[in-house]
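Note that one protein chain of the assembly has been removed; the remaining protein chains are unaltered in position.
The block that comes next holds chain A.
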């Protein structure tokens, strides 16, 4: 008896998958007619498939859907935000811009590390040290950046020390507010406040001009 063709079992499976070529199908058919053993193998496979297909459809138990709906998590905020960004790329870009602008403002805070002081005629400046001499009166707001301020005399206005230190003698008199800003966040906050104040004074200025 001739041996069974190589790949004959593979042809059986290709046949069951509905993916057999015409040539292979011919080989398979001819062989099965002559070979009872392979015919039996083929029958076994066909019966297995028929057996599987006899499985009755199974339905989900009642109440499964409502059980699922009841156990869904409540909308998470994080997911909502992420989805929102996904759906509004333009607004996301604007939000990103605002964020970067804020960061730029913050980095300004770090790069502006040069010593600076507002110009008033009777201030004494030695290196990074600014002195309001005893007995003198400085008119207008006094601002010292990255320096040391010693107040021995009088300031008619606000005093602001940014990233520096301040020393007030017992003789010191400041008619306005004294502020010290040392942290990035406060710097940002100050910038915002200043911007708001500017815009307010801009509007107020409109009305005020007429009265003077």
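Criterion: a residue touches a chain if its C-beta (ideal position, glycine included) is under 8 Å from a C-beta of that chain, and two chains touch if they have at least 3 such contacts; residues count from 1.
Heads up, the rule we're going with is that contacts and distances are computed from a predicted model.
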Have a look at "Thioesterase", "RNA polymerase sigma factor", "Carbon-monoxide dehydrogenase large subunit" or "Bacterial extracellular solute-binding protein" and point out the UniProt protein name belonging to the hidden chain.
"RNA polymerase sigma factor"
The one residue from A:57, A:89 or A:127 touching the chain left out of view is A:57
Write down which of A:13, A:34 or A:88 is the residue touching the left-out chain.
A:13
What residues on chain A make contact with the chain left out of this view?
10, 13, 16-17, 41, 44-45, 47-49, 51-61, 64-65, 67-69, 71-73, 75, 79-80, 82-83, 86
